[in-house]
Every structure is written in C-alpha cells, then in structure tokens.
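Heads up, one of the protein chains got dropped from this complex, but the rest are sitting where they should.
In this document, chain identifiers A and B correspond to the written order of the chains, with residue numbering beginning at 1 in each.
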Amino acid sequence: MSLPLERELEGMPLEFANHEESIKITGFWMFLVTDVLIFASLFALYAVYQGGMGGGPDPAEFFHLGPALFETLLLLTSSFTVGLSIWAMRRGQTRAMTAWLLVTLLLGAAFVVTEVSEFVADVAQGYTWHQSAFLSSFFALVGTHGAHVTFGILMALALLVQLSQRGLNAITARKLFTFSLYWHFLDVVWIFIFTVVYLGGKLT
Amino acid sequence: MQAALSYLLHTLFPPTVLRPTELGADVLILATGVIIVTVLTRQKKWGWLWREWLTTVDHKKIGVMYLIAAIAMLFRGGVDALMMRTNLALPSVHFINAEEYNEVFTTHGTIMIFFMAMPLIFALFNAIIPLMIGARDVAFPRLNAVSFWLFAFGALLFNISFVVGGSPNAGWTAYPPLTELAFNPGPGEDYYFMSLFISGIGTTITGINFLVTILRMRAPGMTLWRMPLFAWTALCTSALILFAFPPLTVALGTSLLDRLFGASFYTLGHGGMPMMYVNLFWLFGHPEVYIVVLPAFGIFSEVVATYARKPLFGYSAMVLSVIAIMVLSYGTWVHHFFTMGAGPGVNVFFGLSTMLIAIPTGVKIFNWIFTMWGGRIRLTVAMLYQLAFIPTFVVGGATGVLLATVPVDYQLHNTYFLVAHFHNTLIGGTVFGLLSGLYYWWPKMFGYKLDERQGQWAFWLFFLGFWITFGPQYLLGLQGMTRRLWTYPFGFGWHELNFISTVGAYIMGAGFLVLVYNVLWSMQHGERDLTGDPWDGRTLEWSLPSPAPEYNFARIPVVTARDAWWAMKAEGRANQVKRVRPEEVAALELPRNTGMPFFLGLGFFIMGFGLVFRWWWIGIAGIVVVLASMLWFGFDYDDKKHVHPDVIRRTEAALGRLEA
Partner (left out) sequence: MAQKGFRARGWWKWGALATGLLAVSLTGCGPQYVLLHPAGPVARDELNLMVLASIAMAVVIAFVLALLGYVLWRFRDRPGNPAPYRPEWTHSRWLETLWFVIPALILTVIAVPMVGQTYALAKVPPKSDPLVVDVTSLDWKWLFQYPQSGVATVNYLVIPTGRPILFELTANSPMNTFWIPALGGMEYTMSGRVLPLWLEASQPGTYWGRSGQFSGVEFEQMFFQVKAVSPAQFQAWVNQVKGQAPAMTLADFRRLESPGTVGTITYSAYPASTFPAVTHGFTLDGGMYMVMSNRPEENQPGAPMSMSSQPKASSAAHARSVAPSAGMSVQPMKMPMPSSTPMQ
C-alpha cells in the first residue's frame, strides 16, 4: 500500500515511519487512557476510604516513608534509563539500547521486590486488607501498580529475547517505544501514589 | 475419595432440589450440544469450523459470529423474560419460585445488556464500519478476534451458571452488600463478576480497536466531516467505552477481591461502603446506556437517508449532538440514585444535567423527521423500525424527563414506571435500531435480502407486543408496583394490567419466532443481491459486492463528498468505482488466521471457572494459558498472508467487476 500518509512519514523514527506500526502506537495511547481511568477509579476508592479505618490502623501509623522513598528512587531512575534506551535506539546503537533496557528491568525488579517485602511485613504485623476498607483500597491501588510493573518486566524480558532474535526493525522498535510509554506512565502513577498515599497519609 | 466426590456433587448441584426449569435447561443444552457435535462430525466439518471461523481474524466473519451469539442470547434473555411475565400474569402464580425468579430477572438484565445488545452492536460495527470508511480491515484484526473470544467465553461462563452451581440472583446491577459473601454465599455472584470482568476486557479492546480504525484507517478524502453518521456514532461509542468500562472493571474487580480474597471494600463491617460500588457502577452504567443507544442513532441516520432518498438533514447538528450526548452522559450518573440521601444541591445538579441531554436528543429526532420532509419514503422493514422508533423513543425520553425531575423520581424510582421507561429506550431505541440495521445491511453481510413480507409480520408482532407489554407497566408504576417482585397478592389491583403485559410479552416472543423463521426462510429462498446496492444506498459499503470479498476493496476508493457512494453515482462514476482494471490490482497483505485469540479466551474461561469454585489450581492453570497465549501473540511475527494479484483479479472477474 502506498497511501499518501506513508510518504509524509518518511524521515521519521523507525516505529513511526511504518504506517501499520504507527497505528499500533495510537492504539497503545488509547490503552493508556483506559489504564489512567483504572487508576483514577482506584484513587477515588482510596480517597473515600481514607476515613474507613474499620478496626484497622490509621494511615499515620501504617505508612513507612523509608521503603516508599527508596521505591520512588528506583522507579524514577528506571524511567530515566528507559529514556536512554530509546535515545540509543533512535541513534541505532543497539548494544547501548539493550544494556539500558536491561538496567531498567533490573531497577523495576528491585522496585517489585521492595514493594512485595513491604507488603509481606504489613501482613506479618497483622495488617491485611480484610481489616478495613482503608487497607483494602491501599493494597488494591498500590498492588495494581505493582502488578503493572511486574507485567512490564515480563514484557521487557520477552522484548529482549525478540531483540536478540530479530535485531532492530519497525516492529521491535515500536515494541520498545510502547514499552517505554508504558514504563513512563507507571512512573507518573507512582508519583501520584507516593504523594497522595504515602506523603498524604503521613501528614494526616 | 468419597468425600471429594460428594463435595464435587454438592458444589455442582447445591442441596436446593434440582428444579424443573434447571433440569429443562440441562436437557436442552445437552441435546443441542449432542446435535451440534453429531452434525459436525458426520459432515466432517470440524476442520472447516476451526479454519474458517474459530481462528478467523476477518472482521466480516467476526461480525457474523457476534451476530449468531447475540441472537442466541436474545433467545435466552427472552425466555427469561417470558418466565418472569408468566409468573406475574396473575396474583400468586407460582410458576417458578422466588429463588428461580431472582436468578431469572438477574440473568435477563445482564444478558440483554452485556451479551445481547453489546455483541449485536459489535456485529454491525464489525460487518459494516471498515466497509463504510473504505478500509481493508480494522486496525488490529487479531485483537478484534481476542475481543470476540473474550466476549464469547465470558458469555459462556455466565450462561453455564444456570446449570452448574446456580445463577447470580441480585439484579443486573449487583449492589452490595446483597452480593457480598455474607448474604450471597453461592457461586452465582462470582459467575456474574467474573464473566463481566472477562467480557469487559474484550469490550474495552473493541473500543480501542474501532476508535483507532476510524481515526487512522479512513479512505483518502474521507475527512471526519464527510464521515457517515454511523461511523461517527461508532467513534463516539468507542470513546465512551474507553472511558466507561474502566470504572466497571474496578467495581467488578474489587467485588471479586471482597468475595474471593476477603477484602473489605463493600462489606457491612470494616468501614466498607456499598455506596462506592453504586457510584462506580453507574459511572459506567449511565454512559453504557448511550453506548448501546448511540449506534442505533447512527443506524437510523443511515436508514432514513437511504429510504427517504434524501441526505441526512442537519448533518453538522447531528454530529454535534452525538458529541454533546457523549460528553453529557458522564455527568448524569447520580440520577440512578436520587433516593440515596444526596443533598438537594447534588440531586438538582444531576436532575438538570439529565434534562440537558434531552435537548440534543430532541434535535436528532427533529432532524430525522425533516430528513423525510421533501423526500420519497419507502416503507421497507428497516424503515418501519425507524418509524416505530421515533414515537417509542420519544415516549421513553419523555418519561425519562419525568424521572429526572427529582421529586417525581422519589415516587417513581424502582417502580414499574422505571421498568417501562428503560425498556422503552432500550427496546424502542437500541433493539429497534439494531433490527432496522440488520434488515438494512443483511444483504451486505450475507448476499441475500430478508423477506419483506415476513419481516413486516415480525415487525408488527414485535412493535404491538412491545406496547402491550410496556404500556401497562407505566400504569403499574402509578399503582405502586415495585420492580423485582416475584409475585404479588390479589389486593393491590395489579392483576389486570399485569395480565395484559404478559400477553404482550408472548406477542413479542411470537415476533421473535417469526424473525428467526424469516432468516431461515430467506437463507433458502430470499432474493439474492447481485448488484451490491439493493437499496440504492448512499455510503461506500454499497459500492462493494454483497457479501464483500475478503480484502473488501480491490482498490481503495477516493472520497470526494459526504454520502460518498451517492455522489459517485450522481457524477456517473459508479461503474468506474466498482470496476477495476487488471493493472490496478496490487498484491495485498492480509492478516493471517490464528488460534491464539481462541486459546486466550479459553484460558480466561478456565481461570474464571476455577476461581468461581475456589479451585485455585484450575484458576492458576487458566492464568498460565492466558500468559502463554500472550507470549504466542508477542512472538508470532508471521501474522500476515500475502495475496497474489492474480487471486484478486480472478475474484473480481468472477464478480464481474474486472475490466476486460
């Protein structure tokens, strides 16, 4: 097919120059819209349930800023490294691209490990989501984010295998680009979680 | 061993005695299954079924599968309705007992909204939208198949609840705390949340798919302002899905967490607030009303222009009003619970915003009428549904304004007045619209017309049956009859109108049977459509043969006007557009069939079934199948098949559309 649109796109990055792949990027943005709304709904639940302590702890005694701060650091750094990976991809430096993607993945894994150990510690203290609506909404919101990060890591692993098999082409370039969109998005969500949930929780 | 067996039996067939309706359904399902398997085996059709249908990614075939599923679900939901109406025909009739009645009204509502209306809309989107905007397929053909299979397996999971374990029984809105484990320990509500969760993911993907298709895949020259109204409504519907389904997903997901994993979102204790579910549900639920009615508006806009032989009146106003409805529909959800103690300020705001929606809707009604003014109206069956729609929907809208009037709603909330109102909009709007669309586009989908005379019989039975059923229900509302009552004593004076209503329901049922007969008869004897343009249509899909070849357009047409095909015919370019010169035919890449979407759906089904019964290992196995299918999806780079130009030339020549 040689639609006029395709000619306009010449000279653009690999993932946009291919009409079909650029359509997939549009589709991915639409997916992110739905994900934004998922998190918005979970935030709404959390905001309402902040007072619904039931018999459980209240936010001030429940939250520990230390691990949360560490997680923030990990995720913000990983957002930077995935940007470096895209930068390397645009310049055709495949090795740097792969390396930075690997670093991103490891930082993400460290984030997940920290979060899971935090959750495990909470449960060990007897703070389960059965205890109160507040804890239910906390675990659901932060847990959904954590599940997204985990899924992102699986995506990145699969992508690394594909990159090693096929090198950089329009399809793998698009996949890496959409992965970076996804990763930045999770970073933005985390910034909201950190400010609203952890900082906000400590302040009340 | 014996303990395990008895546990299994106990779960599958709860100690409430095996009820005759359930037994009947069991036998019916078993018999149908045996017949299907026997026929497929004897005709040696299994391979054909797998290759041609179950693995297809062709939007036209997916549309047909949606259609078949939707008609089957219409039958199931209709039988539910007749069971309810039979029970209510006279005071103290105990045709089915309270437990069965509660399951039946729940499945009726859920099936009609999620498993009948939605797939029927997607059937027409799939079958028509790409043809209408001049595209070879949707933006993401494989995800399109994923959507279908998630819907299909979600629907299957929902439907087996009736025979395995028990159906949900708390209404289609499933308000907690009635749906919490404490009050509803059976697997029914788990089925509800799980199946809607699964099919909801599919619906969200469909929304993304059609949004991108319409935004990025239109034929050259088809600007947004030249787009047919049906494409506009598909665009707005998809956007609505994008924004409405995530809150539902969260509402369903959190309810599942409550029920399966002991969270405390909506429980009575532990600070849970059922009101939050109600808010999230209607944050989805109200846009959902427009998700199902906007496509009908689009269909009517196409149908009325074609059969009045006149362009749509006030095109810009029509588009703007669709957009206005889309935006406003997010600001009205509280009108579903004016009586939940919100202050007068909140109630007034949402009452006014609801009334505001009546204005763009009114604009549309008048524009349809004035499309006919100065036209030449042909009374085909599709047009009859349109003409029936206008008064029916206006009454539905008018009673909607009554219900939006807050103090009036205090009296009418949850009465049969409300029941009549939303059936007026959902049947009068959505169902009439979809039936109109089916009669209109049937030749395009299948290559033959549905018989008009039988169609008129079905129409009149359906239309009269509708008013005989729901007209009296408005009055029952004024008599104070509340919804979801399984029976009522003699003293209220409700019996006369209920009896009339039941008679009407059976008339509608007869209409459905005639409709099915109409389809089956026309399959054999219906008039074949050899022209591709049986109604003297206005939009691009009518420039194609009926049914369209797999690649849709041998050469993508260039659009120069609104009502593109009508303009081409008016300029005398019809043959030029229809016929292609051999040298114009290029090689094509079409999406290759794949079994991945089927297995992905199957994985979700296994997961759902396992979780419903807390058989964790089955649930985990299902998740593994899901993840494996996704990996397959990610690693399958061979997703295209190349079509040689000669193949296309041969196909076009056989259709008589190749220039010598």
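Following the convention adopted for this analysis, a residue touches a chain if its C-beta (ideal position, glycine included) is under 8 Å from a C-beta of that chain, and two chains touch if they have at least 3 such contacts.
What you see is a predicted model; the values in this text were computed from it and never measured.
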Which of B:72, B:377, B:590 or B:620 contacts the chain that the document leaves out = B:377
Key: Residue of B:108, B:310 or B:449 in touch with the missing chain, whole complex considered   = B:310
Message = Looking at the full complex, which residue from B:93, B:464, B:574 or B:653 touches the chain that isn't shown here?
response = B:464
Key: Touch with the omitted chain, as defined above, among B:40, B:54, B:323 or B:358   = B:358
Message = From the list B:54, B:260, B:401 or B:574, pick the residue that touches the absent chain.
response = B:401
Inquiry  = To test your reading of the contact rule: which positions on subunit B touch the chain that is missing from view?
reply    = 98-99, 102, 169-171, 175-178, 181-183, 185, 267-271, 273-275, 308-317, 337, 339-341, 343-345, 347-348, 351-352, 355-356, 358-359, 362-363, 365-367, 369-370, 372-379, 387, 390-391, 394-395, 398-399, 401-402, 405-415, 453, 456, 460, 463-464, 467-468, 471-472, 475, 477-480, 482-488, 492-494, 496-497, 500
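Basically, only the chains that are shown with their structure count from here on.
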Distance from subunit B to subunit A - Cα centre to Cα centre, in angstrom = 33
Request  = Using the touch rule from the top, collect the residues of subunit B that touch subunit A in their complex.
outcome  = 139-140, 143, 204, 207-209, 211-212, 215-217, 220, 242-243, 245-247, 249-251, 253-254, 257-258, 261-265, 267, 269-273, 276, 280, 283, 556, 586, 627, 631, 634-635, 637
Remark   = Within the complex, subunit B is touched by subunit A residues 1, 3-4, 23-24, 26-27, 30-31, 33-35, 37-38, 40-42, 44-45, 48-49, 51-56, 128-137, 139-140, 154-155, 158, 161-162, 166, 171, 175
